[in-house]
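For this depiction, one protein chain was excluded, whereas all remaining protein chains were kept in their positions.
Chains: A, B and C, in written order; residue numbering restarts at 1 for each.
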Amino acid sequence: MTRIILDKQAVTAPTRNTSNIMLLVLAALVPGIAVYSYVISPIVVINALVAMFSAVVFELLAVKLRGARGWPAVQDGSITVAAVLLALAVPPGLPFWQLLVGVFIMVMLGKQVYGGLGNNPFNPAMVGYAALMISFPQNMTLWFAPGELHSAGFVSLIEAKLGMGQTDIGSNKVWDGVTAATPLEQVRVWRLQSLDDNGNSTALSLAFSASGWLWINLAFLLGGLFLLYKKVIQWHIPVAVVTSFTLLTLLLGQSQIPLYQLVFSGALILGAFFIATDPVTAAASNRGRLIFGSGVGALTFTIREFGGYPEGIAFAILLMNLCVPLIDYLDRRPD
Amino acid sequence: MNEWALILLTTVLVNNFVLTQFLGLCPFMGVSRTLESALGMGMATSFVLTLASALSYIINQWLLVPFELGYLRTISFILIIALVVQFTEIIIRQRSPMLHRVLGLYLPLITTNCAVLGVALLSARQHDSLIEAVVFGFGAAAGFTLVLILFSLLRQRLAGANVPPAFKGNAIGLITAGIMSLAFMGFTGLA
Amino acid sequence: MNTLLNTLATRLGFHNQQPPFSFHGGLPLNPNKRALGESIVEPPLPPYLIIPLINYAKQSLTPTVAVGDSVRRGQLLAAGVVAPTSGKIKAIKPHATIHPDTLAVNAIVLHCDGEDKRGNPSASDNPQELGGASDNLSRLIKLRSSGKQSQMQQLVDQFALSGLGGAGFPTAEKLLGNTTPVKTLIINAAECEPEISCDEALIQSDAIDIVKGIDAAVQLSQCDQCIVAIEDSKPAAIENLQSALKDKPTAAQLMIIPTRYPTGAESPLIECVTGKYIPHNQKPTDHGVVCINIATALALWHALDNAPLDSRVLSLGGQSMPNPCNVRVRFGTTVNFILHSTGNNSVVNDHRIRAGGPLSGFDLQNLSVPITAHTNCILAEPRVEITDAQACIRCGQCADVCPARLLPQQLHWHAMADDLNGCKQFQLDACIECGCCDLVCPSSIKLTETFRYAKSQARFRDTLELKAVAAEQRFTEREHRLEQRALARKRAIEERKKTIQSSSEPDREEIKAALARARAKRQPKQSR
Partner (left out) sequence: MSFVIPFLLVVFALIATGALLARLSRTNTSTDKNNTSAMIEQVNAVLPQTQCAQCGYPGCRPYASAIIEQNEQINRCPPGGDKTITDLSNLLGTPVIPLNNECGVVKPPLVAIIDESVCIGCTLCIQACPVDAIVGASKLMHTVIQNECTGCELCLPPCPVDCIELLTPQQTAADWQWPRPA
């Protein structure tokens, strides 16, 4: 008869366990995915499902190799959340085999090599994303303007992603008309073009609201607020990320884009509410989370404004994961 | 003034000597087991690098270039670095003998450290003023120390993770260093 | 950063200025005080009592009585331990005790003769006439002010006053022993852990004696102000206390504090009452604050009235206890006897019997273990499968509820990696083992058990270090002694050698003469 020391069941109703938390995060992602698949393309749902399925398979394989208890180790669902985040972060047109490579790296290098959930210092989804970004740069910046894909037809896109059908679909007429990558990529291109001879940029109004990115980010914001309300995440990281990003944009930002368009574009909201708040790889104390969040916001701004990549949030989160042991070391006194 | 800031930014972040140019990896892996040794090594390398970068610039501009002795650059730089390293070793042996013992082999190893020699050779060729060479040397050292400290704290935390036995020790260290350089790739193209 | 926020908040008036202040963390738990009935049940005397010979600091005590002696109730059996009833000492042998591992400790087995005669406690040593409670009190205060520590300690020993609260710290030492003046004396009637209602039952039954006890404690500790802290979920007890306090207003004021687990623990209670958070490496007495349990105050009064502490009230509760109640039993009564005498024996075999509350207690493996001053509750719970723990995702919910303001996820990380220095960095010794972190952990990790394990490892490592230092000292002293002895011997040999060489000439002549005589004597023998 197992001997119980602290009798938790006698005092509290069963609390929410880790698997419920992960389900809540998945539920919070649904509005974002819905708007994303409506505005851009429903392919993202398939991407997410493929990523989730392959992530679970890889994790079962890794857990068997590691000799840990098979199914329960995967049951906590943390890898499925990471897989969906990766699927959302990569462009919808990414061929499936590259997505699988990303998921493999995410599961193996991002999490299992460190000994499973709770031991990894880096956010697995971002490790997968960064590895993809560096190994397939061309495909990874191949985004579509809203409404662009509807004309291309859903099935031909699936074939292109599987590498069957017209092999060079990547470059044939269906896609050669690629006008806008994420607004940010486009913003940089236009800013450079629109610089007149003495270097100050002319006013630039982007038919922004027409593009769906604003709505996608608002949907993710809705999901994020739901997580906050359900106390799955604390407010410190998202607030810190957004405030530090906005402050720096106001102070140093050169592009004339109105602030709200910059904040609600690319993956800043998705990153702030879903990716940076992964508790395993974020700082431990509330004070540490504020520092961590403001670091992510600042780095995202720097990489977006001066860096080479359009979307800096992935690298910002990885870089701040790198500094988490330093933040925890300096923050040893209980606040 | 912002000229130097730019050099500093590029050497510390954009092409960080350890994580982007993969120079000076052996002390990076060898000394990063505890924070104290990482700090000690960081300080020692910074001192050596800044001094060596300055001296090698001087020797190069006033001795080698006027006499077209370019081919002597490597040997003379190694000499300078050896001199500075010996000087640092004496100071460390006096000030904190335990740190001297903990660093042990890695202190004289700075002389043959590819990052140190790399900085000396690069600063001699690229920069056209002594101040720039010194700032370049200091930037490289600061980048090295920053990454070394972060890596040692990360490894101390990983000591508690249940890493599979096959990966324990240096294996997980190398994988983590790999992911760190993956993260630093984000800075490419920065300015 | 946060202290900055706090000061800013207080200046802007967010934090309420007057007590009761709020403390960091804690959980609102359902009190479910099943055991609280109209009155306290008094079961009959058991056939035998088992009195463990161990003090608060877990050191074993040497008994002052032998096997076969017959003792009276209140007679001193060992330092700070009195006989709970009159009877004969049957045996002094190791016996299982209430302990997570039912550790066997040397204990006195006392067969009760049923008369329960109270003998003159100090009949054996110096005869003192039996004064009433008030003159005992005045004698104690005189002794304390005149600084005669030993006599005071001897008198206090007879009261056998060990704390009845959770920790069981010897009360006399708290009240009399502290050097710094006591500014605030807090009488802890919070009793915040679910199921436990023994203090509340005591207040409902004899509040008048409690107030006398509080008054005595106030005089003994010479404190500036005394506050009785009680949770607002105990209306009947509050009413009793208020009416009892009316006739002795100078003694103490009553403070109603919000019901929130663990207000009853020392550091949250002090913060709740005085608004001051005692950092983990300082003791409350350094800040002039002393906390004693309300049952201990009552025991103080009875002790002064020549009835040393030999019994206590404890709650019988738990989901599957047939008739839960508060029961007053003598120390040494076994759990088995209590359950049988209160009609709860049906739960004995197919239920889990626990000693202590649901959060501070543990499952008992053997029920014939004696009650001591620290047992405040016996629970009967159904057998249940424990959900096995998932991985810690460092979500930080435990850090939000920790009353000691710690980071349990970091402590758990270092404790499971057996990195005691890491645990010390995150102030593990400040952990009050209240169990709040366990309750909120989504991965249901046994955090409190991990911290108890790490704390006992750290304590054990410290004792080893002390032993090592002592051993090293003895080793160097021995080396030094052997060296000195060898040196002394060498010097002595040199002196003797010197005296031989430098001896003056005449001695040499005598030696030569003696040699010649010896030779002469031998000559004639050979010629024969």
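Observations, loosely collected:
Definition applied: contacts are C-beta pairs under 8 Å (C-beta built on N, C-alpha and C of every residue); 3 or more make two chains touch, one makes a residue touch a chain.
Since this is a predicted model, take the numbers as computed values, not measurements.
Although it is left out of the displayed model, the omitted chain contacts the following shown chains in the full complex: B, C.
Checked against the hidden chain, the listed residues B:L79, B:C114, B:L130 or B:I175 yield one contact partner: B:L79. In the complete complex, the hidden chain is touched by one of B:S37, B:N60 or B:T145, namely B:S37. Across C:L8, C:A471, C:L487 or C:I511, the residue that sits in touch with the chain not pictured is C:A471. Across the interface with the omitted chain, chain B contributes residues 31, 33-34, 37, 67, 69, 72, 75-76, 79, 82-83, 86-87, 89-90, 93-94, 97-98, 101-104.
Residues of chain C in contact with the chain left out of this view: 54, 57-60, 99-101, 103, 105, 388-389, 446, 449-450, 452-453, 455-457, 460, 463-464, 467-472, 474-479.
We adopt the following convention: only the chains that are shown with their structure count from here on.
By count of C-beta pairs in contact, A-C exceeds the other of the chain pairs B-C and A-C. The mean-CA centres of chain A and chain B are about 34 angstrom from one another, to the nearest whole unit. Distance from the chain A centre to the chain C centre is 53 Å, each centre being the mean of its Cα atoms. Touching of two or more other chains is recorded for residues 116, 119, 328 of chain A. Multi-chain contact residues, meaning those touching two or more other chains, do not occur anywhere in chain C. On the chain B side of its complex with chain C, the touching residues are 157, 159-160. Interface residues of chain A facing chain B in the complex, by the touch rule stated above, are 65-67, 109-110, 113-116, 119-122, 127, 130-131, 133-134, 299, 302-303, 306-309, 312, 314-316, 318-319, 321-323, 325-326, 328-329.
Only residues 1-12, 15-21, 72, 76, 78, 116-119, 231, 234, 279-280, 282, 284-287, 289-290, 328, 332, 334-335 of chain A touch chain C when the two sit together in their complex.
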